[in-house]
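What follows is an incomplete set of chains from the complex, kept in their original frame.
The letters A and B name the chains in turn, as written, and every chain counts its residues from 1.
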């Protein structure tokens, strides 16, 4: 398909939907990689994946393979999955536990879990070769509320500065100690921005999610973050304890929450790749991995109170399955949007008042794309 | 593969085959989209697919999804399959029947069958929003001899003007009232132009189609349209009633034909995407959907007299299967041609006198490609 990318349109903002190039153009996708994904702090997962020293998982992020591990001292670290000798990819398993070191399978170069090169056979004859100069390339890492954030830039903006608007916002939710119960990967044939726009409005809930609309009305809530990289608010739960098929809570509350939070779901977009949804009895988060203008891998994960497991009232599937169905309904709409904007007849159209957050997402996105 | 596209070669015509770039180059394929397929009237099918009000089918044409329907007043209409709100793809079923309206599944915007926006929930607060300004985008449509023709251009050349050379040529054939008996899609791994060239000569019939050559000799006919967008002529049927496996007619004649037409097949190319083959007892037509320089989807459909069905002498498979085999033999040759011209050693070569129509096709094609 011929795309008609006109740079002068790129930074028009307003209350209309984005023009079609933003969803189709490989050039714009490349600019997004450069100006957004390899420049900003992005969520890589929750610390409960690597509870003990030596535990690791391998993350595919924006064309990079990254080893995320807990080192011998219990410290979280992230390294590019690339040997410093011949550039070989080292870890093939998606997760596991290192004994005390990482060894490249090709020529047996060996690294400690804090990244130092500690073994390099047959390199003695190489002039000026010094093991200290060949540690694994590290990726910047920051833990926030139990979530692992990474940054691929050389000189990233300080995390605390970027996250200032929400740094302490979720203090009461026990996020650092929650335990993951399930992680579902979805292969969505749609641009990642459709997924953010979809998450940020419930205008579509009555036609698309009848099971959700019944217990949480699209007009029941209020937004408290309206502009910028972090946007969202709450919606009320009415006639049910939580968002589950049964309508009953599927676990003990995730924390000692104030009464009003027991009847609400909080939904926040955390640019550039995280959606955080706080329910009374579980926390759901999505992380998005754009693969091309037309494809996004989404990982959705559900966290519960660390003491919930094993209790008779612990029924996590009641909430997980509810959202798994809801997720799939959303992805389907995103995929129809992707197909639709591929038409030469598509023109940007006005957003409704119920779509104020998608419009805010678009504004912030265009702002980030400005070099 | 590296292609060597030299624009100065582009408009060389004559009696030699086209240079290889025309079959391989994505750039030339894009120019074809721009100068031919999105500019000219193309065939979308036969009206017998949508006999009654509300009936529709969805056509994939040149990167667009188009809803073709018969509205409440029985009028044929065509719309881009794109909601005017967020650009969502609306119809997912390839064909069906609308009750009275088309509803977008995402936010429930609703359109009448003549394309007006009649429902747009929650848009009241939008300043200056006016439903009259958001009808479905229409595609220009013209019915000719029962065939639906569309045009994606803003200001298309008038149909009657373009089709003047053949406007009344097929008046005697009952085409508007014939009924479709079968439609077979083929996925051909070859450039669309090879399919036109192949259709326009029977030099290949003895080696490729022994079952056809036996009853319709390559040198038995005569062309009556020699140049331009419409070319073709007839071939004689000898020692058989029609082109069927049994050699017998497989249906009553499609119309009250003059005696000589009962022993002929008429073959016409109708640029840019239709092949029309009129037999005494059935009409076959192909429509071509180029997907890339290397791939063409072909739909072949067979039409019969509306009163043939149910009669004891109605044996449509006898003709359909005969051509299904013949089609596959042709596609195979087109695919071998596609593979062959990919060689750097390929050079344009002289056409034989038996290939006058392929040469005329090439000339007209190059003329259309001239901006």
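Keep this in mind: a residue touches a chain if its C-beta (ideal position, glycine included) is under 8 Å from a C-beta of that chain, and two chains touch if they have at least 3 such contacts.
Computed from a predicted structure; not experimentally measured.
This structure file shows 2 copies of a single chain, while the whole complex it describes contains 3 copies.
The rule we apply is simple: only the chains that are shown with their structure count from here on.
Between the two copies, chain A and chain B, the Cα superposition rotates by 120°, quoted to the nearest 5. A straight line joining the Cα centres of chain A and chain B is 46 Å long. Within the complex formed with chain B, the residues of chain A that make contact are 1-2, 15, 17, 20, 197, 203-204, 206-208, 333, 336-337, 339-347, 349-354. Residue ranges of chain B in contact with chain A, taken from their complex: 30, 33-34, 38, 63-65, 80-90, 92, 105-108, 121-123, 125-126, 129, 134, 137, 152.
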